[in-house]
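All protein chains but one are shown at their positions in the complex.
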Amino acid sequence: MTPNRGAKREISFVVNGDHRTVCVYPMERLLDVLRQQLSLTGTKEGCGEGECGACSVLIDGALVDSCLVPVAQAEGARIVTIEGVAANPRFSALGQAFLDCGGAQCGICTPGMMVAAVHLLDRNSAPTMDDIREGLSGNLCRCTGYLQILEAVAEAARRTAVR
Amino acid sequence: MTEPIVGSSTPRKEGRDKVSGCARYIDDIRFPNMLYGTTVRSRIARGKIKSIHFGAGVRWDEFVVVSANDIPGKNCIALIENDQPCLADGVVNHPEEAILLLAHPDRHRLPMAAAAVSIEYEPLEAVFTIEESERKDKIIWGTDNTFKAFLIQKGEVDGVWAKADYIVEGEYCTGAQEQLYIETNGVIAQSDAQRGITVWGSLQCPYYVHKALMTLCGLPEDKVRVVQTETGGAFGGKEEYPSMIAAHASLLAMKSRRPVKMIYDRAEDMAATTKRHPSRTRHRTAVSKDGRILGGEIELVIDGGAYVTLSPVVLSRATIHAGGPYYWPHVRIRTKAVATNAPPHGAFRGFGAPQALFAMERHIERIARAVNVSSVEIRRKNFLQPGQTTTTEQAIHEPIDLGQLLDRALELADYDAKRRRFAEQNQSNRQKNGMGIAAFLHGAGFTGSGERHLGSVVGVEGRPDGGVRVLVSSTEFGQGTNTVLCQIAAEALGLPYEDVAIAQPDTMEVPNSGPTVASRTAMVVGKLVASAALGVKQTLVGAGVLRDRCTAEEFRAACRSYVAARGRLRSLARYEQPEGIFWDDQKYRGEAYAAFAWAIYVAEVEVDLATYSARVKDFVALQEIGRVMNPVLARGQILGGVTQGIGFALYEKVEWRDGRMANNQMTNYIIPTSADVPSIRVFFEELGNRHGAFGAKGIGELPMDGPAPAIVNAIEDALGIPFDTVPLLPESIFDGVAAASSRARSTRSPVGVQ
Partner (left out) sequence: MRSDPADYEFAAPTRLEEAVRLLAEQPKAWLPIAGGTDVMVQFAAGTLAARKLLSIWNLPELRRIEISPHEIRIGAGSTYSDLRGHEVIAREFSLLARAASWTGGIANQNRGTLGGNIVNASPAADSLPALLAYEADLVLCSARGERRVPYVNFHTGYKQMELAPDELIRAVCLPRRFSGYFSHARKVGARNAQAISKVSVAALGRVQNGEFRDVRIALGSVAPVPLRLPETEHALQGKPPEADVIAHARRLAVAETRPIDDIRSTARYRAEVVGNLVVEFLEALGRANHDK
């Protein structure tokens, strides 16, 4: 049997505003810790290689693929997942726009797309279509052909501005 | 109800959960006491298993191990023929074939354990291409490597050659394509002495899995239960394959007596599961001097991989679509599906039609060049007209005017003006631009007598709160099943959309409405939903608790009281084949499909001669689909399908090494990102369909058929060089351009040196 070389350790961070401490191997992927230990299953695994963006979360405000982050590197970080986005009234226009514009078909890429959209809209509240295209270019979708997703983000930006 | 529900963009039934992260896909679900499973797979393409050795360094007593010996029923995945084993037993026929199954409580322990199983093989010679298989010097399946063959003969083909002014020949090839649903295959299985086997999973056809598990486990139908969980994309890739992974998880669950979860990682899913059938089509056509097709021969072969699986059905659809939307007075269509030592190929949106229509739409261009007639005129001259018959002698009854559809598409695409501008600009620019057309049709529903054999059954039941629930085994995987079927029931009953729910597809709870394939759900199943809904109403009317002309509130009140009094209010509707549908399975002649949708796609493509990359700059997708059931969903289907078609044409190449997909990672198998998608403009026409719910025809697969030929036609327009294979990558465009220049040089300078 391969000897257990590592030991679990306590890692603390803030997830969707809540302070959480987990006891895990440091090389657990942040994606797996969110899904298993914290039961936040909204973040998905699509590829495990940082290509599809289904595992997108925000770490200290930066968009990252959580499948590529060893949980130990998230010590002390402020993490936001799709559950946090969905619960935040600031982003209610985004979810509604996805519904109205057909931005979600099978829905598996949707959490990642919405987190990427939040990342974009936080930096650019009036993005052009090209800005949105670029902002979401690290998130793959196989169902929609992207256009209704891009339109949903544009619509969310418009509705938020009007408010 | 003042506003019609069918035809409006009602919100996606399960949409809220999807945009909040609450939707539960199979890997989001955990059971107490659950084990995780993995598969030990063949590393070679073909051979005998000589020995299996469980390596040192693994606590094997902690693992559940399953082999073919543990299969209680038949060692096969029952589908059409039962030639595909669930687990290889002494012999393997493709790389990645499943040999053993392992389970352990710690998911992380599995990969190393699987790697520690060493298998010694005695390799046998393998076959990897259609040509090798056809040569038959190595027989790898049956007596002649042929899974299935079809022959269609219409008229007297042998007599047309003498009358032809032109005889045009061409060969066209399409490659494998990976479905690449963003959620990989996954299931959880549970086994119980009393209840039998239950499987939850990401799948399209609960009753296919149900049937396969009955055979595998030797269990009666009430001892197998299959439940579909929220499914993250499918596109046909979860039509038949889930029976395999469900079988595997079930065997582990039976042996361990614990629930077992199996989720494929991306590399395994890409390498081991089904892909679109590669194809080779040869056309030989007799053409009159004004460009009319007099007749011809079409020979089409698809590569089915190592076992039969669905190849006969894919071949059937390819065969019927091989002639495109054109009138063939005489034709012979000979097709076959052959075996190779690759993982079996399977269903992928379009299901044989994209392959056949790519060839037809490239060939019609070749005919146009030979006869010196334009791309537009050649199609116009040969389009099917109402009253004429297809290659299977199905008469077109509906008033479809393909010439007018073509005119409209060309206008929307600004075809003439752009071509004029490009002809000029191409002379000096390093970026060459071109326009390409694809005209096509797609038959919806199962072929011929298929729907009759399926005998789909649908239920609608009244709920205690007065609303209704739709009961179907038809699954949602993004295409809108839940939404459209609820719209239909609501409209049929005059209820608000919000009063209609749809049950989770669970073989214990819902009848078999047939598989969710063949673009049949809105059209065929939807029509049964409308009937069953009306059946509920008729029951209430018959019971004297409801007038025939009633308000929604009256319906709800009657339903509530009936259910409270009697406990159950349920109506079933079963498919009946409409009058006048004749199909001869031997001659492959008659009404192949209850309805065809029709389309004209136009692509504007630019090729950069510095990098030989082609990119689509604008795309017009115009289709007649009977009835637009939900505008946002319908547009979404076309946009998604066109994007997959762009991938099929320009990006998605499977790199085969000895029967195995070598580029089985998302980093090396290229699908379009948001930065690669052009403006895709979608337009619909509606002629209705008396065989479909509220006039619906199928639309799910239609958009897959047009993009590849439209794009390759545009590239030929831009460069003046024909390409006859997809995917068409820059490397191949370069090879074509280089070959054309060297041909031009050698014709220009007879004494010349390169």
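Chains here go by letter, A and B, matching the order in which they are written, and residues are numbered from 1 within each.
Note that in this section contacts are C-beta pairs under 8 Å (C-beta built on N, C-alpha and C of every residue); 3 or more make two chains touch, one makes a residue touch a chain.
Please read all numbers here as calculations on a predicted model, not as lab measurements.
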- Thinking of the whole complex, not just what is shown, which of B:V91, B:A557, B:I670 or B:I721 touches the missing chain? B:I670
- Message: Using the touch definition from the top, which of A:V15, A:L40, A:C67 or A:A97 touches the missing chain?
- Response: A:C67
- Touching residues on chain B - with respect to the absent chain: 106-109, 111-112, 115, 265, 267, 609-613, 615, 651, 655, 662-663, 667-668, 670, 672-676, 729-731, 734-735, 738
- Task: Considering the whole complex rather than only what is displayed, give the residues of chain A touching the chain that is not shown.
- Result: 2, 4-6, 24-29, 32, 45, 48-51, 53, 56, 62-65, 67-70, 72-73, 75, 116, 119, 134-135, 137-139
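Convention: only the chains that are shown with their structure count from here on.
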- Message: Touching residues of chain A toward chain B in the complex: what are they?
- Response: 1-2, 35, 40-49, 51-52, 54, 81-83, 85-86, 94-95, 98-111, 114, 132-134, 136-150
- Item | chain B - residues contacting chain A, complex | 9, 11-12, 14-25, 27-28, 57-59, 112, 179-184, 230-235, 265-266, 477-480, 632-633, 635-636, 639-644, 665-667, 671-675, 677, 680
